[in-house]
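Every protein chain except one is present and positioned as in the full complex.
So that you can tell them apart, the chains are marked A and B in the order they are listed, and the count of residues begins at 1 in each.
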Amino acid sequence: MRILDVTLKDLSQIFRDKRSLFFLVAMPIVFTLFMGFAYRGGGDEGETDMRIPLGWVNQDPDGIITQQLYEMLSKSDSVKLVELSPEIANQTLQDGDVAGVLLVPSGFSELALENPAQLTLTTDPASTPGQFLNQMLRTTVTKLMSSVEIGRLSAEAVGMLDDATEINTAFIAAASAWAQEDTAARVKIELAIGKKAESWYGDNPYNQASPGILVMFVIFGLTTSGQILLQERKSRTLQRMITTSMPAWQIILGHLLAMFGVVFLQEILLILFGQLALGVDYLRQLLAVLLISVGLGLWIAAMGLLIGVLAKDDSQVTLFSLLAMFFFSALGGTWFPLEAAGGAFAVVSRLMPSAWAMTGYQNILIRGLGLSSAWLPAAIILAYALGFFLLAVWRFRKSEV
Amino acid sequence: MKILDIAFKDLLRSTRNFFLIGMTLVAPLFITGLIYFAFGGLQSGNVSMTAIKVGVVNADTLTADAPLEVPIGKNIRDMFFDDSVKSWITASDYPDEASARTALESQEIGVAVIIPQAFTEKLLAGQTDTPILLLQDPTLTIAPGVVRDMVTSLLDGVAGGGIAFRVISERLQANGLTLDSASLPGLLERYSTWYAGFQRAFFYTPQNAALVLTSPVESGNSFQAMMGLVMAGQLIFFSFFTGAFSMMTFLQEDEEGTLARLFTTPTRRTLILTGKFLAVFLAVVIQGLVLLIIGHLLFGVHWGKPGSFILSLLGQAIAAVGLSVLLISLVKTSKQAGPVLGGGLTFLGMLSGLFTTNVKMPAAFNAIGNFTPQGWVLKAWKLTLSGAPLSQLLLPFLVLLAMGVVMFLIGAVLFRRRYA
Partner (left out) sequence: MKYAIEVQSLYKSFGDLQAVQGATFSVETGEVFSLLGPNGAGKSTTISILSGLLEPTQGEASIMGHSIRSEPEETKACLGVVPQDIALYPDLSARENLIFWGKMYGLRGSALKQRVDEVLEIIGLTDRQKDWINKYSGGMKRRVNIGAALLHKPAVIIMDEPTVGIDPQSRRHILDNVQSLNRQGMTVLYTTHYMEEAAELSQHIAIMDQGKIIAYGTHDDLIRLVGEQTRIDLTLNVEGGRVIDAWKRLEGVSKAVSEDGKVSVLVEDSNRVLPRLFEAANPLGVRILGVDIKEPNLEAVFMHLTGRALRD
C-alpha cells in the first residue's frame, strides 16, 4: 500500500507541472502530424502534375537518336522535361526548379552509332528524386541503346552496315517495339500482409510516422521520469523516506510505478490520437498493442530510474535523456529505415529495444499480423527493462543518498 | 573594455555549463556520428547496406519444343545466387508460395520472388497473364525496389532479345532476304553479350557507362555531400539553440541577483546589454567553427569555398542572436524559457525544413521556409555545400542580416524597457 502512496504522490507532482505535460503530449502530436504530412509524398491537394522535373540540355538537336530519346522521355508519366540552355542549366538545378539535368552532348547520335556515347545526368544522388531519375533514366537509356545495337545488328544481317538509312530504319523499328513492350506488366508486386481487414489502412502514411514518433517521444519521457528521483534527492525527501520503516525496494518500486504510469499514459494518449485522428488502426490488435506498450513503458521507466540515480542536477537529467533519445531513436529506425543503413549499424540496431518496439508496432499496423507477433518484441523489451532496473537498484544502493 | 569583460565572463560560465556544452557540441556531433555510423559504408562507394534477404520459388519449366536451353525462370533464380551479388543479397530457395509467405511473415526474408509455371512459354508467346509475383515485406522499400529492378532488368534483356529477333527478321524480309537460321543465333548471342556488358558497366565501371551520374557538389563524393547536409542541419538547429540558451543567462542573472548588482556599478546599462549580446554572438560563432572543423576532420565534409562558409556562418550567427534576443525578451523567468525556447525552436526548425531536407515537401510548405531565419540559413548552407560562389551567398546573407537586426532591435527595446 505504501508503494502506491509513493506512486500517487509522484504522479500528483508531475501533473502539476504544466510544462512537462506540454512536452509529453502536445509536442509528439504536432510532430506526428508533420511527419505524416511529409511521408505522404509531398503532394499538394489539387496538384495536378506529380512528375519530377528533368532539365533537358540538347546539344544534338538534329540527331535521330536524340530525337527518339526526347520522344521516350516526353511520353513518360513520371518525369517532366524542361528544356534548358547550357548557360542556365546549373542555376536552374541549384534553384531547385528541376531535380536533375540531362545533358546530350554534341554529336551524340553519330557517336552512338559507331562508338560508345555518353549522356550525363547531373543530380543530387543523395536525394530521393535524384535516385529516382538515375534509375528511371538507366532503364530508358538501356532501351534506347538497345535499339541502336539492334539497328546495327540488323544492318549487319542485311549486309548494309555502312548504310545509315538502313541502320536508322532498324533503329526506329526497334524503338517502336520497345515502346509497345510492357515489361512491368510481367512483374506483379504484392504486399505480404497477414490478414487484410475489409477496411485496411495499411497504406496510411501515418502508419509509419505514428509509431516512430511514439517511440521517439516516449523515450524523451525519460526527462520526466529521471526528474522524479532527482527531485526527491535534491529536496532531501528521499533521505527522509529512507529513515522510515519502508524498505528501499518498496521506495524504488513506488517511484518506478509512477514513472511507468506517466509514460504509459503518454502512450495511450498518442495511440488514441493516432487511432481517432490519423486513422492508424491500433485497435485492430488491442492486446498486442498493449503488450508492446507495457513493455516499452517499463523499459523507459527503468531507464528513467537509472538516470535519476546517476544524474546530479536537472541539466544532467535533460542531457542524458536527450542523448538516450537520439541514440535509441536512431538505432530504433524511427529516423530512417534501418534497411537503408550500413551492415554494422543494422546489426547493432537489431539489439536495441527501440527497434524491437518498432518491429512490434509495424507487425500489427503494417504487416497486419496478430498477437503472436507481439510476444517476441515484448519479451525482449521487458528483458531490457529488467536489466536497467537491476542496474538502477545496484547503483542506488552504492550511492550515498 | 567592460563589454569584453562581461562577454568573457559569460563565455567562461558557458564553458562550465555541462548542459550547454552537451547541447552545443556533444549532441550535434553525436547525432551526426550516428548517421555516419549508419551510412559510413557508402562512403567509398562500396555497398555495405544491410544484406537483402530474397526467397525464390521457381516453378518455371520448359516445354519440349522451347527454343531456349534454360528456362528464363532459372536465369532469374540464378541471378540472385550469383557470386557477384553474394555480398549484398542472401538468397534462399523455397518449394512453394505458402512457405515463402511464411518466411516473409517471420521476417526470414524481405522479398519473395514467385516465378509461376510456364512463365517462359507465356513470355515467348507474348502473353502477360502469368506475371512474376514479388511479395514484399510492407515495411521495406529499398530491398523490394532493388529486387524489382533486377527482375525487370533481366526481363528487359529477354525482351530485347525478342525485339532484336523480330526487327532483324522484318528488315531481312523488307530487303528481300531470307532469315539465315545458322547466323541468327550468333546475332542474338552478340546482342546478349552486348546487353550484359552494357548493364555491367552501370555497376562496375560507371564512369564508362552510357549514362554518367555527376553531382552538382563541388568536390567529394555523394556520401560526403549527404553528411554535409546532415551536419549543416545539426549546425543550424543547435546554433539557434546555443544562442537561445546563452541568452538565458540574462534571466538567470536576474534571478541570481547579479544583474541588479551589475546595475549598481558605474557601468552603463547599454554596455552591460551589449556585453551579454556579444557573448551570445561569440558562443554561436565558436560553436559553428568547432563543428565545421570537426565535421571536416571526422566526417570528411567539404564546406565549400572559404568566403562562402564564412558568410553563411556569420549570417547564421547574426540570425541566431537576433532570434534569441527576441525570444528571451518575451519570457520572464528561466522556468518559462524552457518550453518557449525548446518547443519554439523545434517548431521553427520543423517549419524551416531542417528535418526533411531529403523529403519532397509541398510547394506551400517550402514557401514557409522563406519566412523563418532557419530556412534562410539552410538555403545559405545548401549553396555553400554545392560550391556556389560568394556572389550567390549575398542574398541569403543580406536577408539574414536584415532579419537578425530587426529581431535584435525589437528584443533590445523590450529589454531596455524591462531593465530601465
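Of note:
Rule of thumb we're sticking to: contacts are C-beta pairs under 8 Å (C-beta built on N, C-alpha and C of every residue); 3 or more make two chains touch, one makes a residue touch a chain.
Only a predicted model underlies this, so the values are computations on that prediction, with no experimental measurement involved.
Within the full complex, the chain left out of the display is in contact with B. Within the whole complex, the absent chain has one touching residue among B:A260, B:L330, B:A367 or B:V413, and that is B:A260. Which of B:K86, B:R200 or B:R268 touches the hidden chain is settled by the complete complex: it is B:R268. Although one chain is not drawn, its touching partners on chain B can still be listed: residues 1-2, 5, 9, 12-13, 16-17, 256-258, 260-268.
The criterion applied here is as follows: only the chains that are shown with their structure count from here on.
Averaged Cα coordinates give chain A a centre that lies 12 Å from the centre of chain B.
Chain A meets chain B in the complex at residues 19, 22-23, 27, 30-31, 34-35, 37-39, 41-44, 47, 90, 93-94, 116-129, 134-135, 137-139, 141-143, 145-146, 149-151, 153-158, 160, 166, 169-170, 173-174, 177-178, 181-194, 202, 208, 315-316, 318-319, 322-323, 326-327, 330-331, 336-346, 359, 362, 366-369, 373. Interface of chain B with chain A (complex): residues 17-19, 22-23, 26-27, 30-31, 34-35, 37-42, 48-51, 101, 104-105, 107, 110, 112, 123, 128, 131-144, 148-149, 151-153, 155-156, 159-160, 163-164, 166-168, 170-172, 174-175, 177, 180, 183-184, 187, 190-191, 194-195, 198-199, 202, 208-217, 222-223, 225-226, 229, 335, 338-339, 342-343, 346-347, 350, 355-356, 358-365, 383, 386, 388, 392.
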